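Just dropping this structure here.
Note that this complex is displayed minus one protein chain, with the remaining chains in position.
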Amino acid sequence: MGILGSGNSAALRHVFLASLRRRRLATALSLLAIALGVALGLAVQLIHTAALDELDRGMRLLSGEADLQVVGPRSGFDDAVYARIALHPTVAAASPLLEIQARLPGRDETLRVFGIDLFRVAQVTPSLLPIVETAAADGEDPEGSDADRPDRLAALQPDALFLSPAASTRLELDAGDAVVVQVGIGEARLRVAGSVPSAGVGQVLAVMDIAGAQQTFDRIGRLTRIDLRLAPGIERGPAQELLRDLLPPGVTLLTPEETASEVTGVSRAYRVNLTMLAAIALLTGGFLVFSTQWLAVVRRRREFAFLRALGLDRNSLERGLLTEGALLGLIGGIAGVLLAYLLTALAFRLIGGDLGAGFFRGVAPQLRVEPVLTLAYLGLGVLAGVAGAWLPAREAARMVPARGLRAGDEAEVYQARPRRGAALIALSVAALLCLLPPIGGVPVSGYLAVALILVAAVLAIPGATVGAMRLLPVRGSLVTRLARARLAAAPGQAVVAGVGVVASVALAVSMAIMVDSFRDSLDAWLTRMLPADLYLRASDSGASGYLDPDAVARVAALPGVAGVRPVRFENLRIGEVREAIALIARPVQDTSGLPLVAGTLDPPAGPGTDPPTWISEALADRLDLGVDDPLALPLGEQIQTFRIVGIWRDYARQQGAAVIELETFRALTGDRRTNDLGLSLAPGTDPVEVMSAIRATLGDRVSEMILPGELRSMILQVFDRTFLATYLMLAVAVTIGLFGIGTTFAALASSRQKEFGILRHLGLPRRRIGTLLALEAALTAAVGVGVGLAAGAAIALVLIRVINPQSFHWSMDMQLPLATLLVFGSAMILLAALAARLAGRQAMRQDAVLAVREDW
Amino acid sequence: MPVWLALTLALCWPIAFAAASDFAPVIEGRPLAFPADTGAHPDYRTEWWYITGWLTDETGIERGFQVTFFRVGTGIGADNPSRFAPRQLILAHAAIADPSVGSLIHAERIERALEPLAGAAMGQTRAWIADWELASDATDGPERYRTRIEADDFALDLELVTTGPPLPNGRGGFSQKTPDPSNASYYYSRPQLAVEGRIRLDGTDRHVTGHAWLDHEWSSEIMPEEAQGWDWIGINLHDGGSLMAFRMRGRDGSALWTSGTLRDGAAPARTLVPDEVRFQPGRLWQSPRTGTRYPVEWTLEVAGRTLRLEPLMDDQELDGRRSTGIVYWEGAVRVYEADREVGRGYLEMTGYAQRPDSL
């Protein structure tokens, strides 16, 4: 028995599958769409799986056998906590850590440095144990007795740095080499004293003695983490409660799993969204398979009727066509899988594991074959092929062979009932889904709504076609009337030709609206956030560089500098939110302010009122807070209550951010460091001169400066690059849609030979028949574009109002790029007419008929 | 003179350039002052409190035990205001010699001195790493020491009551180690400590009594380049007296220096000059683990008396090849004079496998 059940596999091969080879262009495009969808989806998954695995491995490695971890804000917490915790009877072992992102001047890179107590680390996180390697330790000692002895105390030297194998490779440093790290705007010189052999191949990190780290990085008295192993018989939960009482505000105890999920949680929405983009590509592929298969079914109608007459049963016919779709999906899927691995390897080489989004710094993931994931995506490819072939296959199987055997009744296939009811139901369900909250931070219902809107659009095509034809004037030229009559009578023709157009236009339009809105909002936001003439920083806010008050004063005193606006970044842990939130301390009230969506920049200040804070939308969402609510923040290891006076839009920090006045921050913490310094220049000052003056004042290698314009265009560039893949996918989808129209009309032209012959006999010039085809195509495309535009706008609304706020907690102002859409729509219609005209002319040349038919 | 000295110095060898001159020198003529000198002396490089002794449980089974707390100045971090600055390290080592086990049961800890987790106090004996502790107490009755060790395999919780004043070794507590007087330490012993307390073995607590010996020694420079190792004994004599003797061996096995302190019964102690002490190795025992051969029986000629040492058991070797890299023998011995047992104590032999350090 063959796959067909009855009917030999030879029939399957020669009759069905071989037909894919005959219509090469259509097959190739279907394959391309499926391959691209599978490739993008799988590549995104592979990259993130590898990065997350490595991250997870890193987390496990770095937490070792820890049962609990004491964590605090990024700047750490008072190390007096350590002794209290270590002596607690529930604690069997406590290992203090100070983690620093050390900026490496002149390298444009940071290195994760762990300050450890080497006598303690072995008890909880043995993988961080350093091994001393001296240049002379290679058996040169003739007695060999001293060199091979472990000499752990060398690791106590304050300048001894130990590199993981991955860090050693990345930085090209070996034992004995010097490493310069930046501290504030100064430099400190460390020495590679050995390695951290157990750190694992993917972990780029360094280890040094905790006392040396505190001293070198000017973090005396600070820890960022304490890893705990609990005494035998002590449960985590009760211990967590007991120990929490020993901790100052803003410092908390997490299990290693919780710490790890903090990191993965922040990137989840981003990962899901990329996956969804890939899914949309796959969906487009499915639509394309539908379109090509439907046309193929129409074209092969008589062949199928004949085969049915020969005794091919319905099921075999349906299965044969589904197998065609499955084969398309399989080949496309295999190509996609290969492409995905290629893309992943390329991505790891070029941009690392985070696709440029900065979520997975410090891990060097390796490309690995993921059998389950690969099979799943291959399966999705096949599914897209089968799903696309499903309706056409059913249509073919439903055909009455006796009728199919009669020539020239293709129009019958193009009968389609307007399914207004179904379309309306789909739309209503979509609207309801938009009201549902996200599931686990992922706007599942939003994505479902998008899919339903697409379905509704496709269902609406026949009705829209009929409706549109009614709107057309009844009078008009003969050709217009003919075209109108044809489309009104056979709206299914518009479905077949237009479904690709509708789907691709809807997706393209929605993305265009969303991206345009996002870009506009982002641009406005950047303008608001970057009011100064020049920005100066010592390093990334998370790394070891900073500006001390003296440096700020020196910069402020430079000629041409009219004013400085220091910003301090910190992150905090507040009770209700597991992930740390960002704290931005900067002058607010006397500046151009914040991109507020609610509240005021100038709150009335009176005696006895709490200091003001402005929180980002993400924080407002997550804590369910509004203007005038109080917000308690742990600052300087005590709780300070702030009054929320404004909510602002933040595209930079998904975990949420709170802005407070710099003076308040300094008064509460005594921390006078500055991360970013905004400079306003005296009128007529050349920023480049100021930049050279700053370099001369602070030194060459320890500061980074940028003009807001450059920063803005840099950010927008990154933005555009992020959406480049999307645009590419959409271009493919739109091309495919256009191609669908062209090929449909080519097929129609060849099957309507008789009709056209009659028309010509009646005296219609050949040219006018071409015009007729073009007009029909233009009308079809116009309906498709119209429905697509409407669906696209609806999808954009869902993207902007539901999916983005739910995924990223940020809002944007909806912006309709009318001119772009108008040009795009008109171009689609014109191109469709042109394609049909060309296809029709080809089709009407007798010798060309065969060629076209062979291909489709 | 426990081998832990060597161990520590071995750990420190890459910082050997932190020369002895960074630490206070040991000079003859500095009188020991008690109780202040029972506390720590952080200006000197190394210091230890070293307790050895014999214990008998309720069933009459005899075991040897050893507890040492070590303080090491690293010469690192003097200028570092961090509380983690590793200026001083504290090491602790404890072992039990149980003939029914056949080899030593032991455990060790090492930490940087960091109040209140680990440290060595000045003014009065107190050294600790978390719940491992050795401290003296003279407030009520005779001065006594208390030590507690909680290891995975065993535990010790002992009170050691002194029976006399501290006994300075060498010339008034100045103990020369080689012909060069710069290789010297400040050194006093507390022999004839009456022990009572509890040990845990195999998860079972046992009440024990016995006798022990405490050494407290601090220095900046002891072992010269030409030394290969040493042999040391500390013996509580049954007549109430005590004997300490050591021999520093050269690379060829000959004695570089010998010395000792002998107190016969209630007679005043006298310091033995090199000529008065002779170590003669007897029966050899070869370790099945390391292949090292140790003379586990000795004949000692001390101030005209001939004493014979026999071990509680042959295998009292500590194999530190995996941790410290040092292999040595340290164990309980019985002392005979003309076939009559006259005392019990501890013997330490180093440098038989390899030279314990490079200083």
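Think of it as A and B in the order they're written, each chain with its own count starting at 1.
In this text, a contact is a pair of C-beta atoms (placed from the backbone, for glycine too) under 8 Å apart; a residue touches a chain by one contact, two chains touch by 3 or more.
Going forward, contacts and distances are computed from a predicted model.
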The chain not rendered here carries, per UniProt and among "Sulfurtransferase complex subunit TusC", "L-lactate dehydrogenase complex protein LldE", "Phosphonate-transporting ATPase" or "Diol dehydratase reactivase subunit alpha", the name "Phosphonate-transporting ATPase"
Among displayed chains, the one left out touches A
Of the candidates A:Arg84, A:Arg314 or A:Arg394, the residue in contact with the absent chain is A:Arg314
The listed residue (A:Ala402, A:Ala562, A:Ala667 or A:Ala731) that touches the chain absent from the view is A:Ala402
Only one of A:His14, A:Arg189, A:Arg244 or A:Arg766 touches the unshown chain, namely A:His14
For chain A, which positions touch the chain that isn't shown here?
1-2, 6-8, 10-11, 14-15, 18-19, 22, 302-303, 306-316, 400-402, 405, 407, 850, 854
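One rule holds in what follows: only the chains that are shown with their structure count from here on.
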Taking the touch rule as given, give the residues of chain B at its contact with chain A in the complex, in rising order.
10-15, 74, 76-77, 80-86, 89, 110-112, 114-117, 130, 323-325, 354-355, 358
Show which residues of chain A lie in contact with chain B when the two form their complex.
79, 83, 86-87, 96, 117, 119-120, 132, 134, 145-146, 148-154, 156-158, 209-212, 214-215, 220-221
